[in-house]
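The complex is shown incomplete by one protein chain, all other protein chains being positioned as in the whole.
== subunit A ==
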Amino acid sequence: MKNETKFSVKDLNLYYGNFQALKNINMELYKGQITAFIGPSGCGKSTFLKTINRMNDLVEGVKISGNITMDGVDIYQDMDAITLRTRVGMVFQQPNPFPMSIYDNVAYGPRIHGIHKKSVLDEIVEKSLKQAAIWDEVKDKLKKSALAVSGGQQQRICIARTLAIEPEVILMDEPTSALDPISTLKIEDLATELKKDYTIIIVTHNMQQAGRISDKTAFFLTGEVIEYDDTEQIFNFPKNKKTEDYITGRFG
């Protein structure tokens, strides 16, 4: 697989007040692949994920140094957060559909970006729900509340909502941790399918999940990247002792 850089991270440090949550991260993230971030709770993997679409900007008292470029453009210096977030979509840990109909959830993004024509919205909604492999389950209840369906379906609706803004990258923050095994498998299949068109970065607690779906894996510990390599390499021949300990379940 050829590695075409999408994001390039240089000397990234992040502080919550006086607490340093990320330490000197240097990393290339590649286009059209699934990159997984693994590591124990509090290791900084979610924090790092949120620096990629600047969701940390919303948290009070966050300080960031270093830089991240997307296709060569610095996302902190030369791009505003709103443009960035329309290009880098995000799926959250807890399914968080808005308390509106399924249709309005998916149409939310296009609408705030100025698309109001019904026929265009209809098309986007259908296409996005199909891409998220949920169309057949919800096509007859698009006007029903998105809160009335199961958690797994809600999460796929959230993925459809993200796809509707046609991002280039999808960030997934432990997208299956609140779901049952069957829904989890569906989301994993979906991610594998989506990587044809999108760059996907996924944070997961679940090592089997990282092994199943990702091309590259980064292991985080106490705010540092301990090891970053092809997933096969990391899982079969970890170079670092700490990585090996974590993967074999000796801690974490």
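Here is the rule we go by: a residue touches a chain if its C-beta (ideal position, glycine included) is under 8 Å from a C-beta of that chain, and two chains touch if they have at least 3 such contacts; residues count from 1.
In the analysis below, contacts and distances are computed from a predicted model.
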Name of the absent chain as recorded in UniProt (options "2-oxoisovalerate oxidoreductase, beta subunit", "Response regulator NasT", "Biotin-dependent carboxyltransferase family protein" or "Phosphate transport system permease protein"): "Phosphate transport system permease protein"
Residue of A:I134, A:I165 or A:I247 in touch with the missing chain, whole complex considered: A:I165
Residues of subunit A (touch criterion as defined above) contacting the omitted chain: 53, 55, 58, 82-86, 89-90, 92, 94, 96-100, 108-109, 111-113, 145, 147-148, 158, 161-162, 165
